[in-house]
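Missing here: one protein chain of the complex. Every other protein chain is in place.
Just so it is clear, A, B and C label the chains in written order, and each chain counts residues from 1 on its own.
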Amino acid sequence: MNKPVKIRTTNLCFSYYNHPVLQDVTLQFFENSLTAIVGPSGVGKSTFLMTLNRLWEEIPGARMKGRIEIKFNGSFHDIYARSYSLPQLRRAVGMVFQVPNPLPMSIFKNIALPLKLAGIRDRSLISYKVEQALKRAYLWEEVKDRLTDSALKLSGGQQQRLCIARALILEPEVLLVDEPTSSLDGKAASVIEELLLSLREHCTILAVSHYWDQVKRIADVVVELSNSHHQSNIYHHQKPQPV
Amino acid sequence: MSERISKRVSIIKMKKITTVLLIMACLILGSAGEGVQAGALDSFKDEKGVLKIAGGTAHIPVMQEVAKRIMEINPEIQITIAGGGSGVGIKQVGEGLVQIGNSGRKPTDEEIQKYNLKMFQWALDGVGIIVHPDNKVRNLTKAQVIDIFSGKIDNWKLVGGPDKGINVYTRDEASGTREVFWEKALDKGAISPKANFVASNGAMKSAISKDPYGIGYVSVGHIDETVAPVAFDGVLPTLDNVKQGKYTISRGLYSNTKGEPSGLTKKFIDYLFTPEGQKIVESNGFISIK
Amino acid sequence: MNRLGEKLLIAFSWISGITLVSVVFFIVGHLIFKGIRAINLKLIFGETRPLDALLLRKQVFHGLFPAMMGTFLLVVLSVGLAAPVGLASGIYLAEYAQGKVRKIVNFFFDILATIPSIVIGLTGFSVAVFLHQHYSKQIYPCLLISSLSLSFLVLPYIIRSTQVSLESLPLNTRLTALALGGTRVQNILYVLVPQSLSGILSGLILAIGRCAEDTAVIMLTGVVATAGLPRSVLAPYEALPFYIYYISSEYSSPEELLTGYGASIILLIICMTLFLFAFIVKRRIIWQTFYHL
Partner (left out) sequence: MINIPEKAAEKLFLLPTVISIAITIGIFGFMLLLGLPLIIRGGHFLNLLAQSWAPGSGLYGIYPMIVGSLSIASLSLVFAFPLSLGCSVLISVVGHEVFGRFLRGVVQLMTGIPTVIYGFVGVFLLVPRIREIFQRGSGMCILSASLMLAVLISPTMILFFTDSFDHVPKSYGQAAEALGASKGQKFLYVTLPCAWRGVLTGLILAGGRALGDTLIALMLAGNAIQIPGSVLDSARTLTSHIALVFAADYESLEFKSIFACGMSLYLLATLLVLGARGLWHRNEGEK
């Protein structure tokens, strides 16, 4: 792989209530590529994603050791450094969950939420950005006439794209995606896959996936986390170029 | 689009706030009402504020009637009336918790001195023994009364009634009625621990009116057709008998203030002594002191 | 266990259920049967014209209006005092407190919830007397002291309902705003609290109901038999439940007793409505009020 490295983890160990989940994970991820993270269930794939935006810190009983660096503005930053701002990290590292989690408010408000959290108040800027994010998430055409409707009225696939749009509105450099199609039917899933491929141009994507066929379709690189106790095995595959 | 909606919401909010403000304004402005002409009550017209009364429960009907008349004339005045008993009245007025503390007994010299009390006796009253109207026992000797209340006599048949247990009702220690009854009828004898407790003269009357085998004591002013008075050593507790001094379990009704009363408090007490006030006293079954 | 035992168990449960239902119907029926003819405007406003009374132009005598207003003010003041403290404590318990601290805090709130109301009333009364003796002669048992004491009484309801509704939110919802770069406070204010609004609201309604029905606290802290409308929060006042208690022991005529029945029906309707409402609200989503565009 000839792309520059974006993220590197060193000797990452993780446990829930003293029960080890990840042990000694040392990995690299490349800019503007989509890395699929695979492995048997319970091996800590979702957990691994959450170490990259420090979201695990909100879950009781979790412990982590090791070092994670992400390259922002040309240099690597230790995201666990004391001086590092957590909200800033999470704005730069977006996340999409396995089950779509729109909040019970309108479509517009859902997507504008990250801006509100970031303290942006300029209404015309917000409207513009919401539109852009929806377009990037292939959702604009479907919802542009009903932005004030509740987000919960959307279909599952639409909800998941809404969540992606919501993560994209802050223009993150890294996007963490946790089995984004597992709760969707085939058609909705393929829209999401297409979307992820297009997003690669703008950010580094780490996607957890269960389905090998899906991995083969979308991944530039595949990383397998295995159950073996001391070392997580890593395989780098060159993705077959789509025809 | 979003702006329009948020504006609409804020208009609704504004409307709500205005309504609340309007109601509040009404509450404040509305309280300024108009008075009616009424002789002895004229002096209350330029008063306002809260007058608090507590203590003797025998006094309550009179207090309520006077308070009603005053508040009708001038809604700016709020008069609150609480019971509690004579002891409470004296204590609370002494501590400055209320402006007028009523008592159905004379405050002791110690109390008068400690709190610098001024007392105003505005009526004469008796404490009568009462039973249920269906109870045929209508006369008891002092000795019988003492034995009944101490629990020694515990069946009505021992005093000429039906073969039923006697249910004794009494008041708590703060009661002036109890104090007077205990002193003058029971010669400070014991009251049975089995006795039921009630909290006021009114409560005593309604308790006895519901209990066919009950016996209790109550301010003469509270006796009506729902209960039957019992002659004490042959003398019935009636207004006349108390007035003529034949009925010995009698007492004054007092209103006490801390120091010389002034303002609203003074006017209230003065009103009790006007012919109108004394008429209220009489219509409530007490004996006018004039 | 044989067939007979099983039959007995089921028969017993039916007997229990029918007994309880009939007791409740008997109690409510008795009130309504005896008191329904007392329910009219005169019961509430006495001889005063309702409009005059509502605009506070005239005092109401021999009517429930002062007692109802007293109860209303009591509820507003108590819940107004308890709500901010209760909400904040509930949020702290659910979102910040951990480990030992959390256990200890929980324990104290359990105690606060179990202390008999009369003990809380006694405390309020002692505080009033203490303040009167040491600070200001203006303070004595009054509307404010009652409201303060009642707010102690309902504090646990508000804390618990807030805590429980926050804690029952799914992890997915909890993480949403955080993953989008929200701070903890933003997450609480923008997502968690609005999402648990119905639970919090039903807790508040329960608190209102508790304030409206309590008698033991107020009888020690400033309610009196006759007060008219309270002119200030530092004055004694009347309240519906105390009126019912007072009438039950001191009524002097059948008419007065009838007003007691009337007052009971009114209080019963108020409390039942509040509780019913609390049960309904819990299930209904009312986020619209918060997330308006």
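One rule holds in what follows: a contact is a pair of C-beta atoms (placed from the backbone, for glycine too) under 8 Å apart; a residue touches a chain by one contact, two chains touch by 3 or more.
Note that the structure is a prediction, hence the values are computed from the model and not measured.
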Among C:L55, C:V127 or C:L169, the residue in touch with the chain that has been omitted: C:V127
Per the touch definition above, residue among B:P61, B:G85, B:P107 or B:P229 touching the missing chain: B:G85
Interface with the unshown chain - residue positions in subunit C: 1, 5-6, 9-10, 12-17, 19-21, 23-24, 26-27, 30-31, 34, 84-86, 88-89, 91-93, 95-97, 105, 107-112, 114-123, 125-127, 129, 152, 155, 159, 183-186, 188-189, 209, 212-213, 215-216, 219-220, 241-242, 244-245, 247-249, 260, 264, 267-268, 271-272, 274-276, 279
Contacts of subunit B with the absent chain, listed as residue ranges: 54, 84-85, 87-88, 91-92, 95, 164-165, 167, 169, 172-174, 190, 193-199, 207, 210-211, 213-214
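As a convention for this text, only the chains that are shown with their structure count from here on.
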Where subunit A and subunit B overlap in contact partners, by chain label: C
Most central chain, judged by mean C-alpha position against the global CA mean: C
CA centroid of subunit A to CA centroid of subunit B, Å: 77
Centre distance in Å when subunit A and subunit C are each reduced to the mean of their C-alpha atoms: 47
For subunit A, residues that touch 2 or more chains besides their own: 108, 148
Overlap residues in subunit C, where contacts from two or more other chains coincide: 293
Residues on subunit A engaged by subunit C in the complex (per definition of touch): 53, 55, 58-60, 86-91, 94-95, 97, 99, 101, 103-106, 108-109, 113-114, 116-118, 148, 166-167, 170
Subunit B contact footprint on subunit C (complex, rising order): 52, 55-59, 61, 129, 132-133, 137, 140-141, 224-232, 234-237, 249-252, 292-293
Touch list for subunit C against partner subunit A, complex: 98, 171-183, 186, 190-191, 195, 285, 287, 291, 293
